[in-house]
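Shown here: the complex without one of its protein chains, the others still in place.
And now, chain A:
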Amino acid sequence: MNLVTGTEINYYFVCKHKLWLFTHGINMEHNSDYVDIGNALHEKSFTREDKEILIDGRIKIDFVRNQLEIHETKKSKAMEEATKYQILYYIYYLKMKGVDGVTGVIHYMDNHSKEEITLREQNEEKIKQIIEEINKIKEMDKPPQKVKSKVCTKCSYYELCFC
């Protein structure tokens, strides 16, 4: 099985068109306020932790506590499902590497809430499916049909998609 990156899992939920473009090297310069906010958030929160742990160049964990607890900081719940599966994938990925019993915590900074994440059997099945589908999308010779949604106007690909 071709493993994927955390970003790819996230994009799979957010937009498959963006996923295809991104995996074919079509990146956008990041000059939107949303990206700046996201970066500042990561930089200014949990400053006492050791942050940004990159594993195999594929997944980037915000920080780890209590040895087996992985933490992710997000601005809001706007992309809840995408975020959740990103963390589930991290746990799954670590499990594949032989690290058992990892759990996750997502910190939503706008309302100071947090959500605990555990990998269950049905999640694992779903993740396997998602990985397969991501690989199928990557192999397509042109981008999949784009679907306009309300998140589009905030996306860095907006102008490329709709000009």
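The working rule: a contact is a pair of C-beta atoms (placed from the backbone, for glycine too) under 8 Å apart; a residue touches a chain by one contact, two chains touch by 3 or more; residues count from 1.
Here is the rule we go by: contacts and distances are computed from a predicted model.
As stated in its UniProt record, the chain not included in the shown complex is "CRISPR-associated endonuclease Cas1", which appears among "NADH-quinone oxidoreductase subunit H", "Transketolase, subunit A", "CRISPR-associated endonuclease Cas1" or "Simple sugar transport system permease protein". Take chain A: the residues that touch the chain left off the picture are 24-27, 29, 141-143, 158-160, 162-163.
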